[in-house]
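A single protein chain has been omitted; all remaining protein chains appear in their positions.
For clarity, chains are labelled A, B and C in written order, and residue numbers in each chain start from 1.
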Amino acid sequence: MSATFTKSMARNVFYGGGVFFFLLFIALTFDTMKVLPKRDNSQNITPAVEHGKKLWETNNCIGCHTLLGEGAYFAPELGNVYPRRGPDFIKAWIKGQPTGVPGRRQMPQFNLTDAEIDDLVAFLKYASEINTNKWPPNIEG
Amino acid sequence: MPPAININNQDDLPGDFAIWIFIFAEMLAFGVLFVAYAFSRAQDVELFNASQLTLSRISGAINTLVLITSSYFVVQGVAAIKRGLNKQCAHWLTGAFILGGVFVVIKMVEFHAKFAADITMSTNNFYMFYLSLTFFHFMHVLMGMVILAMIIMKAKRGGYSTQDYVGVETGASFWHMVDFLWIILFPLVYIIR
Amino acid sequence: MANNKALFPTVIWLTLVALTIITFSLGESAMSGKGVMLTLLAITMIKSQLVANYFMALRKTKFLWRAIMFGYFIIVGSLIAMAYLMGLK
Partner (left out) sequence: MKYKSQAVAKLYFIAAIGLFLGQILFGLIMGLQYVVGDFLFPVIPFNVARMVHTNLLIVWLLFGFMGASYYLIPEESETELYSPKLAIITFWIFLVAGAVTVLGYLLVPYASLAKWTGNDLLNTMGREFLEQPLPTKVGIVIVALSWLFNIVMTVLKGRKTAISIVLSLGMLGLAVFFLFSFYNPVNLVKDKFYWWWVVHLWVEGVWELILGAMLAFVLIKVTGVDREVVEKWLYVIITMTLVTGIIGTGHHYFWIGAPAYWQWWGSVFSALEPIPFLMMTIFAFNMVNKRRREHPNKAAVLWALGTSVMAFLGAGLWGFLHTLAPINYYTHGTQLTAAHGHLAFFGAYALVVLTMISYAMPILRGRAANPERAQIMEMWSFWLMTISMFFIALFLTGAGIVQVWLQRMSPTPMSFMAVQDQISIFYWAREGAGLVFLIGLLLYIGSFFVKGESRAFE
């Protein structure tokens, strides 16, 4: 070990390194925000999508499902459920819950109106069209 | 804790050991990125070669000379402070600092040309690496300049002595790292194809 | 003798400048191929080693540090060479 290894220098390196990498992170974030409109499908955000996202959140869907791979791992990925199942299946599914099959995982009945379910589906459609670098690997999510 | 006194133990790394941990970490990060560049290139040689030809090799080469020379100035600065010459040390380091500034200006001109041509990190894999590596390195140059500036100010106040010049060596070590990373980066990204 | 020692960094610096110019002209001559590529890589590693040993003054330190630095250049250099050779095929 080197004879010179001082606390004050270690501290300086900590501050310098911390600030340095945070600035780098800000720079990358800045670039990301600039590139994002080409990838994030934000041109398709309609009032229905906006309302759908709110419904997604206020019913805590993320507490069981994943969306683009983030969330709980208890129920299927929904980032690509729109292409996987199609709108009609999704609507019927939400309305049909819970299945009540003994021993099976149960999804609660959220008592959404038809219009609300349409908005939720609009949100899932929007989410499925985000450029995710080809994730998930296949349609099963 | 006694003040940092360097008795210049021949075995030890020049400067404070804390900066060396940082230097080794940085070398590791750059090393992985260099190798990642090389292997990504192997996946798509044509694209990399074609994009590589759009870079300004002359500005890359000039920048290499600029950094090498600034490193040389830093060596002279350290030699000066070892003889206790604060003022001369400050002069040499100021020279290095100015050359750092030249590097930054040339680099910014280069970046500007690329952005004007609408080239970003998302254009293709080559530009992703080119911009990532050079920008990451660019920030190290800026940080090195900040460190040099602090040492210059302290040296101007006569803050170092033949007994205590660890601070100068610490900054010098960082600057040399910035130099040799560019020495690898330049041929890798600009020249070899 | 003291004079020689003071001149030493200057010699290293001039060597580095010369090697850079060689690298650049090889790049400009638009030559490519295995031999050129390996030459350029070798020059690069020699240059970084010169900076580490003489500018950073690692030459005076204990074996461990020199080994880490030298190992770094060898490993990074040979991995890059390997990738480029893969790309040739």
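The criterion applied here is as follows: a contact is a pair of C-beta atoms (placed from the backbone, for glycine too) under 8 Å apart; a residue touches a chain by one contact, two chains touch by 3 or more.
Note that the structure is a prediction, hence the values are computed from the model and not measured.
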Task: Which displayed chains the unshown chain touches - done: A, B
Task: Full-complex contact with the absent chain, from A:Ala72, A:Ala92 or A:Ala115 - done: A:Ala72
Open item on the list: Counting contacts across the full complex, list the positions on chain A that touch the omitted chain.
Closed with: 5-7, 10-11, 13-14, 17-18, 21-22, 24-25, 28-29, 31-33, 35-36, 39-42, 45, 49-50, 53-54, 56-64, 66-77, 98, 100-106, 108, 110, 126-127, 130-133, 135-141
Task: Touching residues (missing chain, whole complex) on chain B - done: 1, 18, 21-22, 25, 28-29, 32-33, 36, 121-122, 128-129, 132
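To be clear about the criterion, only the chains that are shown with their structure count from here on.
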Open item on the list: Chains as vertices, touching pairs as edges: which of line, ring, star, complete or other describes this one?
Closed with: line
TODO: Mind checking the centre-to-centre distance between chain B and chain C? Centres are C-alpha means, answer in whole Å.
DONE: 15
TODO: Report, in whole Å, the distance between the mean C-alpha point of chain A and the mean C-alpha point of chain B.
DONE: 39
TODO: List the centre-to-centre spacing of chain A and chain C in whole Å, with centres computed as mean CA coordinates.
DONE: 47
- [ ] Spell out the part of chain A that touches chain B in their complex, as residue ranges.
- [x] 1-10, 12-13, 16-17, 20, 23-24, 27, 31, 34-35, 38
- [ ] Please name which positions on chain B make contact with chain C in the complex.
- [x] 10-14, 24, 27, 31, 34-35, 38-39, 41-42, 45, 57-58, 61, 64-65, 68-69, 71-72, 74-76, 78-79, 172-173, 176-177, 179-180, 183-184, 186-188, 190-193
Task: Complex contacts: residues of chain C adjacent to chain B - done: 6, 9-10, 12-13, 16-17, 20-21, 23-24, 26-28, 32, 37, 40-41, 43-44, 47-48, 51-52, 54-58, 60-62, 65, 68, 72, 75-76, 79-80, 82-84, 86-87
